[in-house]
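A selection of the complex's chains, in situ.
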């Protein structure tokens, strides 16, 4: 934690870069500096033009500054600031990330994929996991911008969770095609590796906003299938259908609703995992003393975390 | 199966009783006779007044008749018909019922309830399962009029399924209160024992139409809790909340949406089990040769059951 008076010499992501003017008309620069622990306001009073030219919003920047206090908040007075190549930094220092072990999660998911007996589906899953470029993205990608698993590694965490749940459910109900459900569970969100950009911040990519991960995912599936021999046309259809329908209704972005039992199951497991994980994260970020969370704007309710306050009910 | 010319001497449920008139003005009686295998039209040409007075629609009736053919369909010409006391018949002969063993399902559910460690919840569940009048209804009740588990024993089957799924999910996620989830799963639909009438047909009861099983269920819970010592007020609140919110949204009849993690989980497991079971039943009732089911009016889609017809896609 930075304290007033300390010297600062570190790398940050730059955001909200702005040039303003003092009363005497001379310019100064303000910028928000972000790392994994939060953000701090910074200001450069001198060399404004030079500093400004040296970087753009979104860049990694190496900053030399002094911390001071202004209107009851800390700010950095910047003396030197220069752009740093993204390749030289470890993204994980700047973006929120899963606290679980990524390699372990990947191993477990691959093990599950190896229980698939249908040779075509098993071959398809192998083709994905042998594609190093894909796996690198798949290990890094978040599952969302907000709401749930909105951190690096979140997509893998979410996918593994649904794959495990799918195994339970297959043991529970008769008549489900276990191979199809597992393959669908593992592949349902692959489009998210391109739906988001997650180099210096987690946001939607152009492809994500213009096409949606459902469409991107079907394209990726089709490309991999085309690289395999004799993948049955019918099997490709029902597998793609699991991606197409996994949001359950058109309202949530699926062009068609689930029309096979396996697609119906996948939809509910996806909802279950997204909501449980998202709400749990929301609860954990709130005041641990309070019985209720603050209002959740998207889910439109307060959540109840704990022991009801005695003052709440007068029934006593 | 009844054939034209045969004598019939059996018990049925009477439906759609009507008096009509022949061209000469004399009356005759028509009635639909139902048992578990289906229904048949019956007509009484003689003793119409006496026969008519002897029973009401909805009654069990003992019928002596002869089968004949009229306009390419079989009908029974009734010679004698009298009301039979419902207590003398076995409902299971007249209504669709689960094909699983009711006592076994009940035993398994009770075993699960005994894994609950919280003494208040465990005591509450015991109080329900020791209440013979309740248990008799709970073993007989359907879970719905249509859609899913719409047969005698369906409520028990559905409840057991969700209890088992709840156990899996508790092992899967951290931070869930297993006892609360299990108790909620077991009790979430108890109101259905009074929401439906299922003596001579499965239909909504007056209480079901006027109050809804959610409200009835909370009342039943409150009554049992009041009979226990020192049941914590706070625990009663969060448990009742699981009943109140288990339909997920106001649109589906829950006055409040789920506001605890356990209530969120219960809602999705309830949806999952209702839909998987309902769609599977729907699929099984359809032409086994066809790749697609007929149109499902409530879920508003066709379901895909099997190998896609070659004619379906021209991509080959």
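Just a few scattered comments:
Per-chain residue numbering starts at 1, and chain names A and B are given in the order in which the chains are listed.
Here is the rule we go by: contacts are C-beta pairs under 8 Å (C-beta built on N, C-alpha and C of every residue); 3 or more make two chains touch, one makes a residue touch a chain.
Computed from a predicted model, the values in this text were never measured in an experiment.
Because all chains derive from one sequence, the complete complex can be expressed as a copy number, which is 6 in this file against the 2 shown.
Just so we're on the same page, only the chains that are shown with their structure count from here on.
Chain contact summary for the complex, chain A toward chain B: residues 161, 164-165, 168-169, 172-175, 233-234, 237-238, 241, 257, 259-261, 264-265, 268-269, 271-272, 275-276, 279-280, 283, 299-304, 307-308, 313, 315-316.
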